[in-house]
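With one protein chain held back, the other chains of the complex are shown just where they sit.
Let's turn to chain A:
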């Protein structure tokens, strides 16, 4: 039920159906002109059947229900049959409609379109012929049962009425129902035709049916016209109109089918027949027309498709007359040539010539000849040529043409096909070229190329091979034999065996052998043979190549030899060589290293591929291991080389110093390919270096600690080294060069700086040793005396490389000398300028000092000894001191003596006259104060005398002063002092000082020490003077003058051999 409900038709459609059904009933009632005869035409049967044909079977109950309602309603309106009769009749109608619809759809097996003749016939036979049997039988039986009519009388009429209804209404209903959605557009001409046809039809129908024309069937021509021209729609409409007109005229009584009541039945039957025949004819014609139209359409479509095919096929299609005139080009050809067949006529030549013109001049004549020959003989035409495209480019074309003959074998047409093979031609050209090149290549290759069939027959031998074997291209079959003969006898069996085995097994093979050359020498060859297999793996061909590898073999041999030598060398050199991969895994250790490892690492051979770090770890002294490890890892990480030193273990377990250098080898891209390392024993060097360093350190210490300044200067004068002592002296850091420069610029005492630099510069220039005494400024600003010496160091060529200098502090010594010198000077000055009393006082002081000490010490000693108990220790000390001081006093005395009897070192060659003048000038004031006249009588041109200037001056001063003092008492007479110098004899010079004083009272004693005639005086003067003169090798004496005064004279020997004289 649900499916029925859900498949319910549109209620509007159901309503319309019901309404149409009622109208159909009304129409049938209107035609029921013969009383008691019932219905003449039953349109609802057509409607009902058409509806069911189009509707789905599931909705049929709805339509049956609708029809039932309509029929009952119509029965109530017009038929007034009892309900049971009406229902039974309707049942018959339903049966009819259902049977008809089912039969029609079953027969046609497709959506029923009423477009073919078959469909029309199906409808007519099954729908209009057989289906009404059911309704007629049921209806007639019903009428008979209820006694209204006899079955026999009612059945034909009933059947005919239903059949007519189906024939007339079903097409209309089908046309209306099928076309209610679509709008068929009719052209204006068709509309016009339809209108004209309609008028004619109406006119003829009206005239024929109203009895003005002899037969009702005259209406058939316009009816058939409508069917032919407008097919089913026209037929349906015309039939409906015909039925309506018939009804109208029948009802109005003007129809031919209206007659006497007794003939009424026949008339009715005639009417029904008329309508049935009309409907049948019209429908048949419409179906035929329809079918014809369909056929035409199909033909047109297929022709269009064919034409498209011809146009679209990617080739040129053309057609020629038997004479060769082109009559058709397909579209592609037209597009290609840029002209149509019709355009060929415009050229002023025949069409064929025009076509030939489009062909490349090289092939044009050949094309023309070939085509004409084919036309003449009827042979098929096939040619390749170049055809000019519309843009002027020639394309290669492959053209074929074949004749079409009629039944008599006469040629009717030529059909041609021509397709573009330009790419193919080019490809073929390229292929040919490449093949040629390949051939050339194979021939040009400096190898022998042979190919074999699988059964061992020679298929190809390249040219070079033939040439070298001395064979011609024609008979290379024998080359195998020739080739085999050329193989070196030693290699031949092996070659034969190997090749036979390989050929049997189908393996590729490669061998090296010697082959004799034309000149008789054997050269190494390498033969390679490989099979070519198809997809199945069967051998198609063998290809063999033989290459001359003689040079290569020799090179390899040389290489092997050189490698062996290299290997021997690497193993023999007394270093450990190794290489590792960038990842650290080992590649190579030379034999020496391996032996070393084996000796030291117990399970070295079991290690397999040990890492270099692991090995070194085992080998290296634990103290060095971590650093080596670190360095290596650093190397591997950064890719930089490195050198490291470490101690490694030797066989005997002792450690020796070794050096390892690591460098990466990079490939062309700069990527590290390998690491190379070389380790060598440097134990001796390291130990030597250590010793050297130690020695250097000691030397350095020595240099630093030596209590002198040591320095080094470059030949340019730049200080390159100063020892610590020197740096400390200057208070500077050895490293502080700029400050050092500054210090060196100011280190000399301003008094000497220029001189020192001058001398030093000269030494640098000339290379003579430098030696000077000068003052150097200490860091605290104090200048100290230094004795500086420097000597150059020269290289083999005598060039000065360095200056080494030594400078030691002689300040104390200098100052001591200075002090001594000053003391001497002081004393000298004192004796020179002061009185002898002062001199003696001074001497007294010098002597008294130790004397005082002696006295004090002796008293202390006395006290120590007299103490209770006696302090002997202290007494001893004091006694020692007494001795020391006494000696000291003696020293003083001897020093005083030495002062007056100095060594010859102090002597210089002097002119005595100059000394005398000097003394006079010195004493000028004193002399002037005493009112004394000094007369000098000096002999010129005296030879110089070796004398101590100061001492001789001292003697003169003493003598002059003595003279002055001697004259003090003299009141009367001239106070004159005479000084004379003269040549005494050949070897001496004589000086006299003569006064006019009191003279010597006791001339014999004047030279005794401490003899004096003066109130103040120690009596030392003349004694000292005599000792001085005697120290000069001269003599001094005195003499009183006859009148008054005294003369003191001394002689000084000329410098003959002064040195020995003084020492006596």
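Quick notes
Simple rule for what comes next: a contact is a pair of C-beta atoms (placed from the backbone, for glycine too) under 8 Å apart; a residue touches a chain by one contact, two chains touch by 3 or more; residues count from 1.
Everything below uses one rule, namely that contacts and distances are computed from a predicted model.
Hidden from the displayed complex is a chain whose UniProt protein name, among "RNA polymerase subunit sigma-24", "Phosphonate transport system substrate-binding protein", "Na+/H+ antiporter subunit D" or "Nodulation protein W", is "Nodulation protein W".
Within the full complex, the residue among A:81, A:374 or A:878 touching the omitted chain is A:878.
Annotation: of A:845, A:914 or A:987, A:845 touches the absent chain (contact as defined above). Only one of the listed residues, A:157, A:276, A:320 or A:854, touches the absent chain: A:854.
When the full complex is taken into account, the listed residue touching the unshown chain is A:863, out of A:581, A:656, A:863 or A:983.
Where chain A meets the missing chain, the touching residues are 841, 844-845, 848-857, 859-860, 862-864, 867, 871, 874, 877-878, 881, 884-885, 888.
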